[in-house]
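The structure follows.
A protein chain is absent from this complex, but the other protein chains hold their places.
And now, subunit A:
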Amino acid sequence: SLISLTSVAFLLRGNCKHVRTKDSPPNICGFNLILVPDIKICRLVNVKTVIPMVQLLNWRRGLFPQTKMAAPLTLVLILSVTIRAVLFRSSLAELISERVEVVSPLNAWKRGLFCYYVLQENNISLFFQTPLVIYLFHFVVDYAEIVFMIVDGITAVALYLAVQNYNKNVFRKQKYALEADRYPHDCLELMRSPKEMHYIPLKVAMFYLLNPFTILSCVAKSTCGLNNAVMALFILSTLKGSALLSAIFLALATYQSIYPLTLFAPGLLFLLQRLYIPVNPCRSRFWFFTVQYSVMFIGSLLVIVCLSFFLLGSWDFIPSVYGFILSVPDLTPNIGLFWYFFAEMFEHFRFFFICVFQINVFFYTIPLSVKLKEHPVFLIFMQIAIISIFKSYPTVGDIALYMAFLPVWSHLYRFLRNIFLVSCVLLACTALFPVLWHLWIYAGSANSNFYYAITLLFNVGQILLVSDYFYAYLRREHHLSQGLYLRRKDGSEATLVLK
């Protein structure tokens, strides 16, 4: 990976040339209008901020820089494929494919193969995976490795394009806000420069493809990679503004594992925002589009479900896949919170707590949508993170998807409170998972509590990470409206608190 980093860095340096830094001639009619706040700002802010300010204003005319990023992306793809191919060929592949952190009963290749075999030989439908995935096995069973590598590549490219698109939008919005003088004047530090945003899509692709979690998941041939690809395509099609494709991919993701249902809200919010439809229940346009999007979503979901039914001729897969996800009958250890909790649960409280834990996943959608209705992409990130923390059979592949978004929020870094602690916790837990698993299962010198303790800590770490980003995002938004350097009534420097 060292080689990869240096090569990528080299390429990045090479591409810097394409970033235009020269002032373009002010030949747009809006120029004069902007000039006045321009001078005002320059007077108010210190010298350090002047240069980015000038840069920012220089970009007011053009769109987001469209530079050639295909080469570094290709390099990252080749590198990630190489790593995966090497791992597939090594003796580690079998070990990885049995790690409980990497595969869950729902997405293990072995179980899928088993279902496929049983269906093939005995014509018995038995499901840990959705019928479409099992039918996919029919075609890919011989080229599984290549298919999983391609799927990871598709996810990365989709995320890359989506983030590129998003950054363009963010930049455009920021530009309009700047032009309209909507930001307080001491917030220039918070403005995002095209230079820093330029590499974010590539970083996202790198974060996804070179994340050890993704690599493990891919080498284990976990069908989690497929789910991630569908989600990434959903994000891409949403950000590109294609309502139909977005609904179809959302339906596919929901069909794969119920939880992405919660992404309906951010998807809808984004599309509404894109069409400049205000989220206002009194407006008929809002309802019209909402109904339109829901019909597309439900329709495609129905089509997929019926397709599965016609493939198999029975509805058995509904209880055995979705019942399996919701009622958590399989208590195989994983990195989530469910397994030990329900292994130790008193039988008469079991149903109650299953309801509580499952509602917990879906619960945050509405308040988050209300709070973040202006920021649907951050809402998507939050939802994916919440799903991967609180879902019933989480694996590291789910974590990799939301972690890929972290570079998108790199501008929040200054507001993060305990990122160092959280990264240490996550790294330590990642290292301790196999150690304590070995002690419990193979050495017999530890018991289940050890592994459980690590899963708890890992989840606390993830929760802190996500809530930290949420905090930072809200705080930045607050600063953007209220100013960065706040003062108390008596003029002393103020501290911000949540009240």
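Structural remarks
In the analysis below, contacts are C-beta pairs under 8 Å (C-beta built on N, C-alpha and C of every residue); 3 or more make two chains touch, one makes a residue touch a chain; residues count from 1.
Keep this in mind: contacts and distances are computed from a predicted model.
Chain not shown in the complex: UniProt lists it as "Phosphatidylinositol glycan anchor biosynthesis, class T", one of "Thioredoxin reductase", "Proteasome subunit beta", "Exosome complex component RRP41" or "Phosphatidylinositol glycan anchor biosynthesis, class T".
When the whole complex is considered, the residue among A:T74, A:S90 or A:Q120 that touches the unshown chain is A:Q120. For the options A:C187, A:I200, A:V321 or A:I389, the residue in contact with the chain missing from this view is A:I389.
Considering A:L136, A:L331, A:L416 or A:V435, the position touching the chain not shown turns out to be A:L331 (whole complex). On the side of subunit A, touch with the chain left out of the figure occurs at residues 98, 100, 110-111, 113-114, 116-124, 126, 329-333, 337, 339-347, 357, 360, 364, 367-368, 371, 389-390, 440-442, 447-449, 452, 456, 459-460, 463-464, 467, 470-471, 474-475, 478, 482, 486-489, 494-499.
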